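Before I ask anything, let me first share the structure, which is written out below as structure tokens.
Complex shown without one protein chain; remaining protein chains in place.
Chain naming follows the written order as A, B and C, and within any one chain the residues start at number 1.
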Amino acid sequence: MKRIGMLTSGGDCQALNAAMRGVVKSVLNSGEQVEIYGFLDGYKGLIYSNFRMLTWSDFSGILTKGGTILGSSRTPFKTIKDPDENGLDKVDAMLQTYHKLRLDCLVVLGGNGTHKTANLLRQEGLNVVTLPKTIDNDLYGTDMTFGFQSAVDIATDCIDMIHTTASSHGRVFIVEVMGHKVGYLTLNAGIAGGADIILIPEIPYDIDKIVDKINERNAKGSRFTILAVAEGAISKEDAKLSKKEYKEKMKNYKYPSVSYEIADKILEKTGKEVRVTVPGHTQRGGSPCPYDRVFASRLGAEAGKLILKGEYGFMVGYRNREIVKVPLEEVAGKLKMVDPKSAIIKEAKMLGISFGD
Amino acid sequence: MKRIGMLTSGGDCQALNAAMRGVVKSVLNSGEQVEIYGFLDGYKGLIYSNFRMLTWSDFSGILTKGGTILGSSRTPFKTIKDPDENGLDKVDAMLQTYHKLRLDCLVVLGGNGTHKTANLLRQEGLNVVTLPKTIDNDLYGTDMTFGFQSAVDIATDCIDMIHTTASSHGRVFIVEVMGHKVGYLTLNAGIAGGADIILIPEIPYDIDKIVDKINERNAKGSRFTILAVAEGAISKEDAKLSKKEYKEKMKNYKYPSVSYEIADKILEKTGKEVRVTVPGHTQRGGSPCPYDRVFASRLGAEAGKLILKGEYGFMVGYRNREIVKVPLEEVAGKLKMVDPKSAIIKEAKMLGISFGD
Amino acid sequence: MKRIGMLTSGGDCQALNAAMRGVVKSVLNSGEQVEIYGFLDGYKGLIYSNFRMLTWSDFSGILTKGGTILGSSRTPFKTIKDPDENGLDKVDAMLQTYHKLRLDCLVVLGGNGTHKTANLLRQEGLNVVTLPKTIDNDLYGTDMTFGFQSAVDIATDCIDMIHTTASSHGRVFIVEVMGHKVGYLTLNAGIAGGADIILIPEIPYDIDKIVDKINERNAKGSRFTILAVAEGAISKEDAKLSKKEYKEKMKNYKYPSVSYEIADKILEKTGKEVRVTVPGHTQRGGSPCPYDRVFASRLGAEAGKLILKGEYGFMVGYRNREIVKVPLEEVAGKLKMVDPKSAIIKEAKMLGISFGD
Partner (left out) sequence: MKRIGMLTSGGDCQALNAAMRGVVKSVLNSGEQVEIYGFLDGYKGLIYSNFRMLTWSDFSGILTKGGTILGSSRTPFKTIKDPDENGLDKVDAMLQTYHKLRLDCLVVLGGNGTHKTANLLRQEGLNVVTLPKTIDNDLYGTDMTFGFQSAVDIATDCIDMIHTTASSHGRVFIVEVMGHKVGYLTLNAGIAGGADIILIPEIPYDIDKIVDKINERNAKGSRFTILAVAEGAISKEDAKLSKKEYKEKMKNYKYPSVSYEIADKILEKTGKEVRVTVPGHTQRGGSPCPYDRVFASRLGAEAGKLILKGEYGFMVGYRNREIVKVPLEEVAGKLKMVDPKSAIIKEAKMLGISFGD
């Protein structure tokens, strides 16, 4: 008999349900008796002992369902050790819930912040298995995260739709893609959507290079230009600022997001009006793409295997086309970023894409 | 032999190409000899005699293609009689182009503004046939316009995707749908997407009613609320202002759009953070949906028939499930709006949807 | 207090759930107390008193869900008066279930066969309200049925995908679209997908006319030809046979379906290999399109209104853009078919589409 706790934490994404279904199916199909405690709304559910007993039928038919049947919330790691507004010690509360329910292990699905807390719980002696969920694909220790390819599909659809209107009107368009610190999503959606310019946090941009590219396209007879811009795109000047200076600068920032600033500068330098489209949270939503369903199901099945073997303290990740277990201490607190010198960046440049550098 | 001029004007939308293909196919299949002059970028092409001779092959394979192969631009009716920056009389220039090319007629695809200018050209003696294009479905004289259903599909997709993330996080979400003056698009996408609250220009909203609905849902255990908000949604107070007063007020408007204002007010009154998603120009883009392809093709075919018969001065429209010809003077300058007392509004209310009124 | 029975009968289609949700929401939102008895698998559930009590939450989140939460089955009208294999009188059993549960009314969602049985139950004194469900749009008394537009979307997608491979290989392709007796679905998907030849039951085809069209396209340089063929497409010779003669002929029919016969004949007469694609039951599946969601929700809401008023014996239909109640006796046993002389057929021909006639 295994008593398994389960929670999804951080921004939701596609294939969370597929992954949980994978875990549960693989444990149940092994013939092992199981009790599943689903904690609601991320770590909050664990802290406040807010859970639902889940049965087989809760996981039936959810392979294709977006979101998470457990709900999610953001519980920032940097305040996890602070007491809550009623003075409750949150870490302590999580340990108590775990022990009170006599759980054998805790399955945690989440991204970067989630993994820091998961590692903390491991250090506190809990049996933890994690699954790498994020549309950003920025988790260290795994080549891929689920949610990523689904988000690429949605952001690409968006660029595709903008393409027809951009070409009809001969306009400059910016599609703002999710990603504050890491540009994988923007990079892939940008290439897939045939963007002419791609701006990602890892490659600070020079506005003049952007303008050059627009002018070059005009000179060649291309009436329109499409930019795929990550939320965290940053100019060369801003990239040179210290954290403090940058924070100071952003205090008086007048734009809703960086895309609008870039749009303004392009208008100023070229006289061309720029339209901005922000698909926003749609990038996290909807049914997972087949790639993510297969991937999340496989990860889930392997997590189930670890549980059956009693091997804890790992994230189930993907490296060199193999599903592997990665020690949590290797994952927590690290970010995987786009290498500006990587093959894909070079290839994108060979295709004529400008990164504004 | 027919010499046909053709242009697409105003914001682009889906099925413009399908409609033009319909016109050209039906004329060519009649056996009539044809020369087709495609004016580029809307009325601008007619004004400045900027055109391309089009052949059969230009219309092959474009049934499914978004945008317009002729390009488009906005040429505001209210300045159409003013000379351009070089002193050129624009109306005069259009007449000259038409006569110089010895055109038999001009086929114009466009929305409200476009139809005013088309009617003006008719009054000046040109043979004009028009096709009703707009994602807003706000053209007078026709039950339906092409582009509308495709835009409904896209806006609904957007709400669908937001649904999974809204329910996972228990959040309030606003999806801002296109439509400055008319709410058909928001109304239909809102019902199709299962929005809980729909705000359209024709039904001014009371912020307290919106808050009531959100609270009522919470009380019933629904963790999230989704609002479909038209760009032109307006509060009861603002709706009472005179045009001048409203303009004055908007001068210092601090929000990028009305959705952000509503989001702010909801936060203020409920303490709930609200996320705003703006699909924007994607609603005009991409391949037309099958409904629009059939509809635009049929309208195009009937326009071709009018041309063959030499019957001019009409918009080809759709009324009571029949394709009809509507005199341009009946169409021009009028807006078709959602009737707050119409059956669909009542039905939506029966479904539990709040209009904030 | 209303005690409402509900069932879905016949082949399933999209938006059944949306329609039922509409009925239930509109009744519940009226403030009326309600008990909902969901009979499982169509009339079978009513016959064998197999039902589930449904609550509000059963209808939450099903707007976008394909299929039917009640299950369905085909209960042929022509055997409805025959006793079942255990000698049970089926009609009698249905009446007994109805009365035993003291139902106020029965809501029935279905197509042609379903309506005949519904009308029979009405004649037997039951309070019946029906909703027009079918991908064939062949129900008499309503301009539109839900499921139809969703099926058009899927069949069109299929033709779109075949287009790229057909043009790459210069091949003749047949896409077989659902519809044994009525061609609306094939007609609309064919036009939307840009099919070159459309064969529907209402317009018997001449194989030589089909071959002519293929040759004509080749002569013009079009390397490929796409046929949208209804399951019930019929040749002019077969159309002349009496029912008996036709049945006799079909006894030894060697093809899986008519498309394969047509493919064979084209090969014989042109030497061109023809590929057949049969999307089959996919045309009934998946999430309803936005059009169907809105339409089914509206019909459901109006059905709810009839129930609240106690007006029974009607199908809720759609005529001239208005939702209307149609007496069941007007609907039952009649088929709505494509008129070969209708405007849409003429327009399709103007677009160059051949119907093989």
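What we mean here is this: a residue touches a chain if its C-beta (ideal position, glycine included) is under 8 Å from a C-beta of that chain, and two chains touch if they have at least 3 such contacts.
Note that the structure is a prediction, hence the values are computed from the model and not measured.
For the omitted chain, the shown partners it touches in the full complex are A, C. One of C:7, C:63, C:118 or C:162 touches the chain omitted from the figure, and that residue is C:162.
Looking at A:7, A:191 or A:263, the residue that reaches the missing chain in the full complex is A:191.
When the omitted chain is restored, the residue from C:67, C:194 or C:356 that touches it is C:67. By the touch definition given at the top, subunit A reaches the unshown chain through residues 22, 25-26, 29-30, 63-64, 143, 149, 152-153, 156, 160, 163, 188-189, 191-194, 289-291, 293-294, 297-298, 301-302, 304-305, 320-323, 343-344, 347-348, 350-352.
What subunit C contributes to its contact with the hidden chain is residues 8, 11-12, 14, 16, 41, 65-68, 71-73, 154, 157-158, 160-165, 167-170, 173, 223, 256, 275-282, 284-286.
We take it that only the chains that are shown with their structure count from here on.
Arrangement of the chains shown, judged by which pairs touch: a linear chain-to-chain path with two open ends. Of all chains, A has its CA centroid at the greatest distance from the CA centroid of subunit B. Its C-alpha atoms fitted onto subunit C, subunit B is found rotated by 180°, rounded in steps of 5. Subunit A and subunit B have Cα centroids separated by 35 Å. A straight line joining the Cα centres of subunit B and subunit C is 31 Å long. Taking each chain's centre as the mean of its C-alpha atoms, subunit A lies 42 Å from subunit C. Counting partner chains per residue, subunit C has no residue touching two or more of them.
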